[in-house]
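Here the complex is missing one protein chain, while the rest keep their positions.
Coming up: chain A.
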Amino acid sequence: MNGADTAFVLISAALVMLMTPGLAFFYGGMVRVKSALNMLMMSFIALGIVSVLYILFGYSLSFGADSGGIIGSLEFVGLRGIDADTLTGGDEGIPVFAFVLFQMMFAVITPALMSGALADRVKFSAWAVFITIWVSVVYFPVAHWVWAEGGWLFDMGVIDFAGGTAVHINAGVGALAAVLVVGKRIGFKKEPMRPHSLPLVLLGAALLWFGWFGFNAGSALAADGTAANMALNTQVATATAVLGWLLYERVKHGAFTTLGAASGAIAGLVAITPAGAAVNALGAIAIGLVAGLVCSWAVSWKFKLNYDDSLDVVGVHLVGGLIGTLMVGFLATEGGGLAQFGKQALGAFSVMAFTFVVTWLLAKLVDVTMGLRADEDDEVAGVDQAFHAETAYDFSQVGTSSARGAVAPTDTTTDAPEGKTEGKKVDA
């Protein structure tokens, strides 16, 4: 066993874990006060659900023995046959447990990324069911295609070092499909929907940036020069994308915004994710600059094309992921050129087509069976109260009475009918 590599991967796994709460803050600050908690919870619940699924069958479907290039076998269901001494790749490998933990964090954050597109208007229970099925039928197979030996994109030689295709393009296009099923927020393009806390957004972006070193460099699965190159390029591309986004905003809208700086950072991080190990630092600067400039423009598409991708998952993750995935085709220091570009494009568009169709069908299925969209009343009043029986901020003590439940917990579930008024009875 290689102790240094093992330590590095375990620490990287913890760093990637922090990205999901970071994402929750990044998104949570961008929504209005009335649904801030729901936005946080849509990400946080993925830590609960997907971690368990990953042990049960996620790891096996992603990295079990290949079946037709499409999906892994069920040989590792419940991590069967793996113990603390099982190593990846020979005597100098790392424990498979470390690899499982690291990959688990990727599976957790990918569905959470989609939540930003669906802000303010999705039933929480339906979201939980949706991501449970989504990771099972979309994420685990796509992760297999891209990263597992025998996966058809892996075998073709598509470069996706840390998840530009499997994570960001995948989540971005999934978000788009889900938005088309769920529809626009009430008041989209009419009411102002200002972010309620930009400091929270910047805090989230900072946590993501920090955790992303684990996400990107950790994907080397070794404490080596590749990891160092990736870490360096992660920093440089992200920095450049911040500058690119701010430049575009200053020219187009007249101000350097905090939200722009935070968004630019995420765009840069997304774009360098597939590419960072295959380019040098100057290539990283080019990728970061393009990501900052193009993504800051891409977030305006939703107003023209009239789809309510609320927090710009398409504009940042899909577009940023495509930029990194396609640019590395040309910029790769080894083997870059038209042939590689063709492979990159084929990989990206295959995932887009597959994920769009399956996600659309899944969202439709959940919508028809249990209802994916929140009730209009709940949406207008704010889904925090409807689904979580909480308020994010205690702005005013006035009007809060201790009539029920403040002295001792009362059982509030017995009289709450399923579905329509989920959770509402608590404060009724």
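Methods note: a residue touches a chain if its C-beta (ideal position, glycine included) is under 8 Å from a C-beta of that chain, and two chains touch if they have at least 3 such contacts; residues count from 1.
In this text, contacts and distances are computed from a predicted model.
Visitor: What is the missing chain called in its UniProt entry, if the choices are "Nitrogen regulatory protein P-II", "Simple sugar transport system substrate-binding protein", "Aspartyl/glutamyl-tRNA(Asn/Gln) amidotransferase subunit C" or "Polyketide cyclase"?
Guide: "Nitrogen regulatory protein P-II"
Visitor: Going by the contact rule already stated, which one of A:64, A:195 or A:292 would touch the omitted chain in the full complex?
Guide: That would be A:195, which touches the missing chain.
Visitor: Of the residues A:66, A:120, A:312 or A:384, which one touches the chain left out of the display?
Guide: Checking each option in A:66, A:120, A:312 or A:384, the one touching the absent chain turns out to be A:312.
Visitor: Decide which residue listed in A:257, A:350 or A:391 touches the omitted chain of the complex.
Guide: Spelled out, the listed residue whose C-beta touches the missing chain is A:257.
Visitor: Considering the complete complex, identify which of A:210, A:303, A:349 or A:393 is in touch with the unshown chain.
Guide: A:303
Visitor: Could you list which residues of chain A touch the chain missing from the display?
Guide: Those residues of chain A that touch the unshown chain are 192, 194-195, 249, 252-255, 257, 259-260, 263, 296, 299-300, 303, 312.
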